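First, the structure itself, so that you have it in front of you.
For this view, one protein chain was removed and the others were kept in their places.
The first chain written gets the first letter, and so on, giving A and B; residue counts start at 1 in each chain.
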């Protein structure tokens, strides 16, 4: 199955890659690597759903944070596709970095980030086995609950 | 125009690259990449101005944070220059990472980071179009308001 077929089977439609609103770009290629800017969980309409705004805090439902991480990862993939044209060219997902906006701590930080990791595993299989770093930060752009960045290796 | 000429036209004097005070260095070259340590908005005197200390908080002026990000980015460039000798060797600014010390949230996190992104755009033009990640953290070294790190591709 191609990556496009896997995405379709998962019911995932890649959005139009978000255009940065300033002097930077969504992704840069250097050698075999593509480095993707931090992506917020913007929906297909380019907006943050209310469920993806705010902070992960004690007692907050894990599901919304996990869905937000998944959506951020989808937006990361949209940036890679916009730059290299075809996700089948991805030889390896090298790294995902996950930042969650946290207040007062939350036990489920890694579980929330699994929303992103599970998506790339489903989409890329073995090639999707990535390194990752997950941290809880004080605040994110647009008061988003999470932001995910990535590094990908592209096949020659 | 060379990068040095553009910096002069912008009125930017690169400071002496800050010497780390411990067992690490300001920048490392690996292959075609230069990876730069997180840089604080230290002034030409090696000190943090009062305006660049503290936190971005509701109602705090954006200008100081933006100026701090710009100064951090200048210090990032100083590290690249110290390592490769000539900023004209930069083939691409691959990535900038921006960390802002935040209390209680601030709407203008991305706008603050534009202080760094705008500088590299002005200095490098098309080669300055970088990926970036901006997050709001709880605390930074020396209580600085921001810290910027970078990855650069050097021409062969």
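Methods note: contacts are C-beta pairs under 8 Å (C-beta built on N, C-alpha and C of every residue); 3 or more make two chains touch, one makes a residue touch a chain.
Nothing here was measured: the structure is a model prediction, and the numbers come from that model.
One of B:9, B:44 or B:138 touches the chain omitted from the figure, and that residue is B:138.
Set against the missing chain, the residues B:97, B:110 or B:128 yield one that touches it, B:97. Not every partner is drawn; the one left out touches chain A at residues 31-33, 92, 94-96, 100-103, 105-107, 109-111, 113-114, 117-118, 120-121, 128-138, 151, 153. With the whole complex as reference, residues 21-28, 30-31, 35-38, 97, 99, 101, 137-141, 143, 147, 149 of chain B touch the missing chain.
Definition applied: only the chains that are shown with their structure count from here on.
Centre-to-centre separation of chain A and chain B, using mean CA positions: 25 Å.
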